[in-house]
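Here's a structure for you.
Every protein chain but one is kept in place in this view of the complex.
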């Protein structure tokens, strides 16, 4: 439903055509400095209208903390946050009254709820992710303070232009170890930090935009400095929680961690990550596991990739059926992203941070008993 | 943790070296005929020792229902089930006292729990999945009765030998529409129903076994006759729950639904599934969405693939570090699967069924109000 | 934490000294007519400043629906609601910087969170209940539509002046069957519908107010027309959920359902409620069970009482210790209710409605399978 997490827990509300969107973040530990200035940057990063590659909608997306902080510090009580919907223009979508948009959520929302919101897809709207990003920014700050955790996502594929994401590619492995949010944003608007590829990707997006079409892409995310021991077997293995989190983002179709689908083709003798002493813990020489073994973080970089399909709403005509089952042609008006992956960056980071913060607190409750019980 | 689901809910217990493994299935609706005979077949399908391709461990894995049924009918109360561990042979693993197995859960379990179970990886054991399969068999029977739902998984890749899983491949799409569990099992022991590929896969597994090595693979699963409207946005989109479920299975590294990663490369104009009237509902001409739009099932086939890495435990020597950080060489003894994907078939089906049964009941609670409230 | 319920689910935020308080109500079925006008009356009923018996704080407590409705109908998506905090006057509480108020939450909040909110007791504030009341009003409307459920709470005790709440008292039993919210409010400000007692209670409150003191009371609540079959054994028996809900209201110290503590003194032969045919179901001749048997509603009136202690904040001097452990004298300034039970009426109703709406939806999911599975 609309709540995610066990101890560090976010509940979101809102769709595109209502007064505001927002969330309640419960379980944020007390005494952490927190103001809107900690949250706004990630919201701004997901904002449309930043560049010609994305939709001209021009919300301000200013977050307002409602509760849970005083004098710039968290109280430990739930943090309510709202972002007003300033520019919803419901009129644009009138043709949707006749045709459900192919591969959009119009039809399934109607089937599920027995009612048609003026936005068609209801909570499938990208605006639903604002609450996640706001909550994730808090989680990210928390993780940064407790273990210097760094979470960076970047675009690793647009259409057929992809980075070589192989765990066997030393350049990619190196990129995972060094990439920063700043470097990603230097590659605006496409947010692929390999600049030669970024240029190609930008052209692909522009070509699809010009053709009133859309195209998908891949986002890769790395979590550095994760504490060892996070993830709750059996059902809440860390990769399971990450997969859940990522596939809950609109337009996602796939998830792979560490060696991913490629790993199915590598013999165990080569795929296994041998151990080696690293400081005060065991580390691994390679990292095909993607920082998680047996569902539990091992201290190496956690990295995973998420597939985003091409946006369903396109401006060209589509032959399809109306709600009544009549054949016809839909031509969508309104604002459409030709490609969502650059804007998905802060959303992926947010969901990763929410998973990790929750797993961290659960593991800390266990560790509090080490050496105490016997 | 060890509980999965909201209304139809399974909790499992057990690892390889304890008295029994099992589960409690809560929320099973009353008055459904159910005996061990409904559950045992799936347990037998996941049993090791069925063929030369899998481990020679020879458990009987007989399930015993403890509660929740009378005279062969469910009562609506929790169904306790146990399967005895008959053959655990804890002695085989003594070298693990010195070396954590690379890419296994030995090290992370120690780090997380501060203790070393004699099985090393604790709940990362494949025996943990017995409870899931038992619970899933109940869910599958339930779904079959309420909507004639059919869930069939099969091996679609072993090492570099793969079916063409493209949503653009008409043979694959056709296979998804027709494949049955019986056909999958005819392809024993490899469970790839495309027999030319099955032969090649079998050879790959045998070659790795001969080399004291292991190899991964891909399992594809299709759910037919899913009711429309399942899945709870925003966080519990149906694909998010499926991804969570699949990545909670040991040794999984990836998940894709519908067009998956390939879908990122297809323009929206081609990727979109146009609507068409099908009986009393709208259907889609193509199905790149994989039966889910906006996180909600649309009535088309739900299909997804899961990547399984090569098993970490191999019989050849591995250069690695001991728990103490000393370099050395580990040679594992004991029983090892060179490849797990054939045995994973009923596990994937079970987890899919658990997700769907739970989503079904939640949606039914909503639908109960249609036409009642106003 | 701050979320309550499984399917029909509320999450609240806010304390007294922040921008707003509010909630997100998830799982509200779609297509129910709903505007602020359905919610405001209950908020107004809990508002302070209605009469001389309650605190002079003068908030307007206007609820604003943020999301989840369109054109006055629910969408099935989460309903965000906010109520601004207009009058928080944080200055009044400065002496709290030295002394934790006896029997208030100042000390325990500090101990739990390691930080001192300017409101002292943080979420122990009565303003936290606004989100509950707003959510409960939605639940109440829903229940009214699906089964004509009626929920009415009233004051049944203030100090030593009590109604005879015995299940053996025919007048009380009759009152439970007939009492309406309107009758309760006619007895403003004390909300005890037995007018002779109401007068006495009012005098008790006034006397305590005059003495800069406070006094507790009892609220009784009846739920009529509950569907049969609600409540989820074993842990979520309907009375257990109600007890949880009621004891989560600030200042509560006790809960009894049906015959309650008195029932412990009645022999089984007399206490048992004999069955009798009532329309198309079995009913009971008496109702010492309070409408619940084995944790499941039986269709009779559900009634229970909740004990509220005297408010901890009083204007007279109290000898106590400072945060530093120094003996001293605290004289609280600020606004204090001498008695909270009249204002607790809509809160008790709200929590009862939330419990019942959730239990209803869960049972409906089960009932959807009756006659379908076999």
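To keep things simple, chains are lettered A, B and C as they appear, and every chain counts its residues starting from 1.
Going forward, contacts are C-beta pairs under 8 Å (C-beta built on N, C-alpha and C of every residue); 3 or more make two chains touch, one makes a residue touch a chain.
As the structure is a computational prediction, the values presented were derived from the model and not from experiment.
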Study note, to complete from the structure: Cross-chain touch to the chain not pictured, restricted to C:40, C:103, C:166 or C:225, is C:103
Revision key, fill the gap. Note that chain A touches the chain not displayed via residues 6-7, 27, 29-33, 76-77, 142, 145-146, 233, 361-362, 364-370, 372-374
**Study point:** Footprint left on chain B by the chain that the document does not show
**Key:** 1-3, 7, 9, 11-15, 17-24, 26-27, 30-31, 64-70, 73, 75-80, 82, 112-115, 117-118, 122-123
Revision key, fill the gap. Residue positions on chain C contacting the omitted chain are 1-4, 12, 99-100, 102-105, 107-109, 111-114, 121-124, 128, 157-160, 208, 211, 213-218, 228-237, 239-248, 250, 252-261, 263-269, 271-277, 281-282, 284, 288-290, 292-299, 307-314, 316, 318-321, 323, 325, 327, 363, 366-367, 370
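Throughout what follows, only the chains that are shown with their structure count from here on.
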Study note, to complete from the structure: Here the gap between chain A and chain B, centre to centre from mean Cα coordinates and rounded to Å, is 25
Check your understanding: If you average the CA atoms of chain B and of chain C, how far apart do the two points sit, in angstrom?
Key -> 45
Exercise for review: State, to the nearest whole Å, the distance from the C-alpha centre of chain A to the C-alpha centre of chain C.
Suggested key: 39
Exercise for review: For chain B, write out the residues touching at least two other chains, lowest number first.
Suggested key: 233, 366-367, 370
